[in-house]
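Take a look at the structure set out below.
Just one protein chain is left out here, and the rest sit where they should.
We just call them A, B and C in the order they show up, numbering each chain from 1.
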Amino acid sequence: MSDSIFDHDHHFPAADDPADIPAHLLRQTPLDLPNPAELEVLRHYTRLSQKNFSIDTQFYPLGSCTMKYNPRIAHAMAVLPGFARLHPDTPAPAMQGLLRVLWELQEWLAAVTGMAAVSLTPAAGAQGELAGVAMIRAYHAARGDQGRRKMLIPTAAHGTNPASARMAGFEVVEIPSLADGDLDMEALDRHLGADVAGIMLTNPSTLGVFERRIAEIAGHVHAAGGLLYYDGANLNAILGRVQPGRMGFDVMHLNLHKTFATPHGGGGPGAGAVAVQERLRPFLPLPTVTREAEGAWRWTSEADLPRSIGRLSAHGGNIGVLLRAHAYLRRLGRAGVGRVSVYAALNANYLLKELQRVGYQAAFPERRASHEFILGVSDLQQATGIRALDVAKRLLDFGIHAPTIYFPQLVPECLLIEPTETESKATLDRFVAVMARIRQEALEQPELLRAAPHHLPVGRLDEALAARRLDVAAVR
Amino acid sequence: MSDSIFDHDHHFPAADDPADIPAHLLRQTPLDLPNPAELEVLRHYTRLSQKNFSIDTQFYPLGSCTMKYNPRIAHAMAVLPGFARLHPDTPAPAMQGLLRVLWELQEWLAAVTGMAAVSLTPAAGAQGELAGVAMIRAYHAARGDQGRRKMLIPTAAHGTNPASARMAGFEVVEIPSLADGDLDMEALDRHLGADVAGIMLTNPSTLGVFERRIAEIAGHVHAAGGLLYYDGANLNAILGRVQPGRMGFDVMHLNLHKTFATPHGGGGPGAGAVAVQERLRPFLPLPTVTREAEGAWRWTSEADLPRSIGRLSAHGGNIGVLLRAHAYLRRLGRAGVGRVSVYAALNANYLLKELQRVGYQAAFPERRASHEFILGVSDLQQATGIRALDVAKRLLDFGIHAPTIYFPQLVPECLLIEPTETESKATLDRFVAVMARIRQEALEQPELLRAAPHHLPVGRLDEALAARRLDVAAVR
Amino acid sequence: MPYIPHDAAETAAMLAAVGIQRLDQLFDEIPAALQAADMALPEGLSEMALQRELEHRALDNAPLRCFAGAGAYAHHIPAIVWDIASRGEFYSAYTPYQPEASQGTLQVLYEYQSFITRLTGLEVSNASLYDGASGLAEACLMALRIQGGEPAILVPEHLLPSWRRVLDSMLGLQRIRLRSVPYDPDTGTLRLPGDAGGAAALIIPQINGFGVLEAVDALTDWAHAHGLLAIAVVNPLALALLKAPGEWGARGADMAVGEGQPLGIPLTGGGPYFGFLACRKAHVRQLPGRLVAKTVDGQGREGFCLTLQAREQHIRRGKATSNICTNQGLMVTAATIHMAALGGHGLRRTALTCHQRASRLRKHLAALPEVRLPYAGPFFHEFVLRLPRPASAVRDALLGHGILAGVPLADSGLGEAGDLLVCATELLEEADLRAYRDALAAVLETV
Partner (left out) sequence: MPYIPHDAAETAAMLAAVGIQRLDQLFDEIPAALQAADMALPEGLSEMALQRELEHRALDNAPLRCFAGAGAYAHHIPAIVWDIASRGEFYSAYTPYQPEASQGTLQVLYEYQSFITRLTGLEVSNASLYDGASGLAEACLMALRIQGGEPAILVPEHLLPSWRRVLDSMLGLQRIRLRSVPYDPDTGTLRLPGDAGGAAALIIPQINGFGVLEAVDALTDWAHAHGLLAIAVVNPLALALLKAPGEWGARGADMAVGEGQPLGIPLTGGGPYFGFLACRKAHVRQLPGRLVAKTVDGQGREGFCLTLQAREQHIRRGKATSNICTNQGLMVTAATIHMAALGGHGLRRTALTCHQRASRLRKHLAALPEVRLPYAGPFFHEFVLRLPRPASAVRDALLGHGILAGVPLADSGLGEAGDLLVCATELLEEADLRAYRDALAAVLETV
């Protein structure tokens, strides 16, 4: 019995074609999908699931991804039939429960970010970024300030930042960072001017440290007529403690599937709500939810926000994800939200110290870690040829997911480690012990690392072959 | 990080004692249970679950256990809030939906068994047996026929049969089987008499073959004033094709967690509904569900059935299991029920032939298999010392659960194999290939089998040590 | 064909391998006269139609605010509990007879046993029985096996009636005498008989059928002084707050048995729940049901397996400690996760909240002019109201207010016609308590 669903095929007689659809519009060849029995389907996919690492089964310190616990109650609430069976074109009076939940979430996200208004509709962080920079563009355009074609982006930024800026029609200008992790202010000032629409930053930055001169940066950018975009990817580091709105940012997105504990689902769905200062409110993507004077809720439309950047999906966004984020925020409340960044930072700083203690080198040893931090293993590479990739693969053998590697690209042979606040000291201590052992292995038996992983369903996969062969669909 | 939940303990301040309960009634020492975080609990038990073999993940041909697919829809229906949140002392008018479902299940089980009446209340097969033999006892007592202290039981019967008979106050007399698998009629006739209350049989028997002289047996037992009890453990072999009521049985139980696809749950809960011919109806255990003339449903009580053998649990039995069995039966319907035994028998007979083909010896080679069959590996034992246990353990290495071994005790070094109707030919073929390979291994490298399993979380466990040490609870 | 994978070609190939032509021939050893009955079953439904039908049935059960207890309690169950317990690997596994392939279930059971021993203060717990009531019957049988002698048990008259009826059924089969011990009508607590009359054990219900707490130390000591075993009947959630049976009196109770439902099991109209049974290590060989032990494999790795199976029916047949085979594995899995999810502190907090809510409700209701509280003693989360009208009529009237008001005791032969056993758990907020009071006031004016 192979491990392919295509082998579970039973051949039953097919149903007849409908008489009232012309033959030339009908399928010409039988649909060649397998016909497994229900148990075969259940068994196949259940067993596949067991081949995954996940938060529910492993420590998953993937930097920049905020792999925190995804509360199951949030899932249970999002799939209640009263939500799950609701058609998007249901008139507002028949979906007051959902609209109220979404409106509350807008309000709470505005409170958390220190912004004036929120639209929940972007489907993921990157779509939130696109919406955000599109609003910057619409803002300048509305003022008749047409020459601002450039978007400044730190070299260390997530790849989505430049990609989103380009999709919104901007030219991208990269700004370097200094050795201490802060932005190069001189380079910034050099680029600022009448052709600059704004800057996209995340703070703490992707280097795992807080941009200390953020107020100064905001002052310079605003003075030059630009706007500041906040990439919410690292919001977990400051949640409940520092509001991007108070740092001087004009617009931002939030990754609800990071900071607000909705599941990553093996690659989505996310939700990339955007939040803006008052002056950008007219440009928010549609729809949002508004509360009428008489206390009922409804979707907004083009009539409410005629200068909106428009719609990013056919309906109101990833509602099911929003429901989960709402449940998470409602569960935590003010006090719980405040604890998130505190314990995320405690776990990161503790882990950093402990890993330094067992011999690893911090990329920014003089800096306080935010919710994540960078190690570099160039010393190992020089000593034995062992690379960050090898350390990562060996970790898998111990039932620990690898950190992010080779990002940010500024730091050679780096590991970006984000433990999140939901992991216990015992888990972190075990990670340190495993990392210490791996370091020892790297020095004493490097071939063990180079051949890792050893204990997973497959060994290190040939990714070059994958791209060359390009077998991307099962063919009969 | 150990694999024990007791290591996930965080110490939080405890709540105060209540003032209005005297101190001498309160807990004297703090409750020493761990206090893990939610993610630790989720991760611990999720990972434990992955250490189990189960129908959902493995072929599980455990003879006599009917490890068929447990439809997930049945689970989804049983946990609907309208059922799950229903308190047992809800008055009947407020639980008509549940009562109707239970009443329908009673009707359908009566139809399937060819019996007159059903009580769903026994919590498992063994409790159903107890209820059944208690009814036999009550029947004789009600007729003033007091001397019937003996219950006849075939030597090959499940251990629950004699245990239940004893719990109902009977003496047990064992009746042997003949070499062809049928009951020894002469021995039966020898024991029949005025002191015999009845006989407990399952048909097909635990030997995996149909008792061909069942009508004759029934005639003899009835003529001697005894009643026939049908152990429903093997009902899957004849479901929808042969009704125990038509074979001459007076009373029976059904294992809903076998034949009716409710889950085994790692050892329960089961449900052991009992079905009886008309003359035993007055003795059914309480409660049952009855339909009033005006179409409403209600529980019966002692007032309805004053001669009932009484109650076996505080409420109405394992309702949640009954809901699942109802869903299964409703899904299958008449045609689907009829197919169960056909394909269960097809799978068993196919597997038997194929395993004989690759060299295994059938215990009853001249007989048609029922839904299960017995192989004996005494030939291997003589050749290399390999026992049924070794074959079983080696199967685990291939991701296949072992068949039942050493039962029935009549056949030395036996494997009792029951594939069930929900397994595909591809799965059976893979099983045959693995069994062929194991046979070859047994002959060529027996030490491989004796040391099996090799690929599971633990190797063969020291059960003698377990009993000697008796570490049955984690102690601080 | 629902749940059957075979297509026509596969069936044909398999028939050929068996050496027959038609499926019917698979049954050629079964006398024709017995075969192919026409059964009065409805046609099958698609999964979609089934779901629609059963969702309708579920809606035919009224959602009510639950103030009923009497052995089954409405509690909050954390979402993770059944999310994990319903995983296929737990849900669709068999009894762990092959331990190497069942370490998940086995370790869960070992942890369960550990939790129960800590809750009860006793050394050994089995891996579950069907429910609390049948578990008590098993405990009585166990006591008789330990004690020998005359088959008699002392049973308080104010044991929950639903439990007493199960004792009557199960112990009656073996002609065991159940001697009722009366209660004091002024306090609702046990009144000790002058002598033990040769019985093997005394059942001590903490909490009793009126919800009142008993003087368990004195009762346990009395039992031991008279040569009886003391069988504690306990609510496992209450044990987070109340004295553990192992600490009762000078020597502790000998066995503790109870209904496990409060530990994460949904009400589901009465089951499946599970019974727990704990005892002293000295008595372990008389303990019915499955037992899991920790051991090692050939490489010294820790693992778990069933142990002392020689007590059980599949080995010992007619001489087993009980006929129990399948027990309540999945319920125990959920209960174990539930206890871990709440933790020791969470269980205690929940127990305290139940007590506080019940205390407040009792105050609210006692303030109504026609309502009396017959028993003044301490209680956990359940108490008796004495109403001026038949309790069942009041209960029925309150259904119209969306309230399940409690369990009328007289229906099952305990107390007076106006006695209603009322329970409050953490699920009920202050608004619910007030709603009950207001609805009861309204109903008492009209019924």
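By our rule, contacts are C-beta pairs under 8 Å (C-beta built on N, C-alpha and C of every residue); 3 or more make two chains touch, one makes a residue touch a chain.
This is a predicted model, so every value here is computed, not measured.
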Contact list for the unshown chain, restricted to visible chains: A, B, C
Residue among A:152, A:235, A:252 or A:337 that touches the chain left out of view: A:337
Residue of A:232, A:263 or A:376 touching the missing chain in the full complex: A:263
Residue of A:179, A:223 or A:314 touching the missing chain in the full complex: A:314
Residue ranges of chain C at the interface with the undisplayed chain: 46-49, 51, 76, 78-79, 83, 86-87, 426-427, 429
Contact set of chain B toward the excluded chain (per top definition): 10-12, 35-40, 42, 46, 71-73, 75-76
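The rule we apply is simple: only the chains that are shown with their structure count from here on.
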Chain whose average C-alpha position is farthest from chain C's own: A
Intercentroid distance (Cα basis), chain C paired with chain B, Å: 21
Gap in Å, rounded to a whole number, between the CA centres of chain B and chain A: 49
For chain A, residues contacting two or more additional chains: 8, 10, 37-40, 42, 46, 71-72
Contacts with 2+ other chains: residues of chain C: 2-6, 10, 78, 80, 83, 88-89
